[in-house]
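To keep things clear, I will list the structure first and then write my remarks on it.
With one protein chain removed, the remaining protein chains of the complex are shown where they sit.
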Amino acid sequence: MADPKRSLLRAVLALCWLGLWAVPSSAAAFDRAAFAQDLCGDGAAQVRGAEDLVKAGGVLPADDLAYAGRLLGALAERRLTCPADGALLLDRPGAPEGHDALTSAVRPVADARAPVLGLRQRAAVETARGVVALLTGPDPATRGAGLSVVERRVATVPAAVLDRARDAETDAGLKATIAGLAQAAALSSPDPARRRAAIAAVAASPSGAAEARLTALKSDPAYTADPAFRAALDAGLSRVTRAVTIGDGLAVLYNGLSFASILFMAAAGLAIIFGLMGVINLAQGEFIMLGAYATYGVQEAFRRLAPGLLDLYLVAAIPVAFLAVALVGIVVEALILRHLYRRPLMSLLATWAVSLFLVNLVRVTVGTQNLQFIMPAYVSGGVPLYADFVVTWNRLFAIGFAAATVVLTLLILRRTPLGLDIRAVTQNRDMAACLGLPTRRVDRLAFGLGSGLAGLAGVALCPIYSVNPGMGSGFIVDSFMVVVLGGVGSLLGTLVAALGIGGANVLIEPISGAVAAKVIVLVGIILFLQRRPEGLFAVRRRR
Amino acid sequence: MIDALTVAFGRFTALESVSLAVDAGEVRAVIGPNGAGKTTLLDVISGITKPVSGRVMLGDRIDLTQSSEAEIAKAGVRRKFQKPSVFPALTVRENLEIGCGPALPARDRPNRIASVLGEIGLGPRTEVLAGSLAHGEKQWLEIGMVLAAEPALLLLDEPVAGLSDSETAHTAALIRALRRPDRAILVIEHDMGFVEAIADRVTVLHEGRTLYEGSMAGARGDARVIEVFLGR
Partner (left out) sequence: MSGAVQTALASPAGPARRAVRDPLIASLVGLCLAAAAVLVVASPAPYLVNALGQLAAFAILAVSLDLVWGYLGILSLGHGLFFAIGGYVCAMHLLADGVAATGVLPDFVQFMGWKSLPAYWAGLDHSAYAFVLALALAGLVAFVFGLASFRSRVNGVYFSIISQALVYVAMLLMYRNDTGLGGNNGMTGFPLLFGWPMGSPGAITGLAVAALLMLAAVLAGTRLLIGSAVGRRMLACRDDETRLRTLGYSTTRLKLGIWCLSAMIAALAGILYVPQVGIINPRVLAPDLSIEIAVWVAIGGLGRLGGAVIGAILVNGLKFWLSAAMPEAWPFILSGLVLLVVLVLPNGLLDLVALRPRPTWLRGAR
């Protein structure tokens, strides 16, 4: 029965012992008078006072810090005078009277000695002032200035100060800077344990910058000297490198996916039209451009008529662009293409003429400058997901848009009567005509559908690419490649080909450059066509 | 000789294990309803389509299923297409000259052309551009083109499609006159009267399989054939 009592006693003693440690740190009440005395003292005292302040900076209450800051400032600017008791703050050097540092009462300067701030003490005092400014400055500018001062002698500043400053900081940019400085200080701290902890902290939030920082540490002498340090660094580094690689891989995939989405939307219309009518629509790029310009028109309309709803312009533009460009397509088909039935090469030239006309029409009416678009909140910025990989909303918009387009187009093609007609005429035009299908009307509507899809592509790429009259030409060649590779008339083929080409482009580009990527992709396609001239998923027609 | 030929397009089987043998000097007609696989058969023989299994032997030595289109043509196989395929921008004479083939030396060409012209009866139209010929004349021209190379195997795909009765009769006489002991002729047709006039034997195809093989009279009497052709 004595045992429980003894262990209880031991526990209480342990708690008191711990409390003894805790108490000094919480009872680090700042002795203002002693501080003033230090500053009024000789050089060693001044340095001591300043350094003590810095050491305690992490935990001192704000008004104590402000008090110390006033005194330090006065000392540096020669506005501090030290009578027999306490210290006086003058408004300017040589003023006849000043405020008592502790009570703020006004007292005349009499028998007061003005302490001199020697060169050797200046650094410590400036650092202390910097700490105060960093921790109590009223605005980011002041705090930033304080940070710069602290940075110069960061080795003398304890981690607690920087941590406190970082945690309290509201300005995002300054916060990041403080955090970076705190991390760097921790990493080069003389305390090995603190260093290892800092390495682990860096490894915990991996990024390219973190990787660089840790790699730089490898040349630190402690790497070869201290096995614990080396172990920690190696572990941290491998973890970060793996995470960064994964993050970079994800970013590449993401970019490739968004590029492929745009390609798909640009090429889907082309594939449908080509499969149906054998017409290569060289004006497809310009239809995309028209879609983008229609989006701009919607934006301006919102701006004028419903400025409160301006952010919704992008969504509202979707049906507008689709219908507007589809209409243009139908007009082109009705006026020009229907006379060129069964003459694909002439249709090609005709669509080229249309594209030339559209580019110059827009150039003459609207102008050649890039259009300025407002980025609504739902397509700005992004969410950092993993390492350096940020899921940007504008690309996600494009991907989502493309996915929706795929679904919608498939629905139209497979569930609606028009879709059935389109598929029938694509596979066997003569037979369909014999069965009474109005092939010309199907042509017209399908051309409208294909153009409308291009218009949608125009909407989707407004947040990503620059919009000007000549933008279409950048997509035409790639869209062609997608259609040729994917197989004529097959939506699935277009999708797969877009993914393949988009992915290949994005993968090769960082290695060999954009031009080499295009060359390699082109050569690859030509080689592929050697084996399968009809493309990936050609609709096999019976003769 | 066609041996157990199977041809498929994706999931659709056009010909299933079809076998037939045509002798030199024979005119064989292949008939059957649409979709029976007749044109596919010709496609395989002329090398346009490759079969899933089976083979086609020309004589004893050449396997046409393993040869390229060029090799098949060189071996003496000539095909007249369903749609009259003449070269509209060239004259009748020039069409025939091309029909002679690259192997025939230039000095022999005029004779060959002249004889073919006589056979097909287009003498008076020699310098006319083929594009302005009548439909029937185009058919004869094409027959002449494929004849000009003196083929060992002649494939005729619906030679009288779209012809009037008199033209059909003319064509029947023409084909009968084309018979030669070293030449086999394979004809696809729908016109039963025509088939009766020219064919030595008849093969009936239905849904990718051989239904009947024998004389025309026998085909007319065969119950299955009648059923397939709906009592024709």
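A and B label the chains in the order they appear, each numbered from 1.
The definition used in the following text is that a residue touches a chain if its C-beta (ideal position, glycine included) is under 8 Å from a C-beta of that chain, and two chains touch if they have at least 3 such contacts.
What you see is a predicted model; the values in this text were computed from it and never measured.
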> In the intact complex, which of the presented chains make contact with the chain not displayed?
Replying inline: A, B
>> Tell me which of A:181, A:290, A:317 or A:359 is the one touching the absent chain.
In response: A:359
>> One chain is left out of this view; which of B:23, B:69 or B:165 touches it in the full complex?
In response: B:69
>> Touch as defined at the start, partner being the missing chain; which of B:131, B:162, B:193 or B:221 qualifies?
In response: B:131
>> Need a quick check: the contact residues on chain B for the chain that isn't drawn.
In response: 46, 48, 69-70, 72-74, 78-79, 81, 85-90, 93-94, 97-99, 101-103, 127, 129, 131, 145-146, 149
>> For chain A, which positions touch the chain that isn't shown here?
In response: 274, 278, 280, 282, 336, 339-340, 343-346, 348-350, 352-354, 356-357, 359-361, 364, 473, 476-477, 480-481, 483-484, 514-515, 518-519, 522, 525-527, 529-531, 533
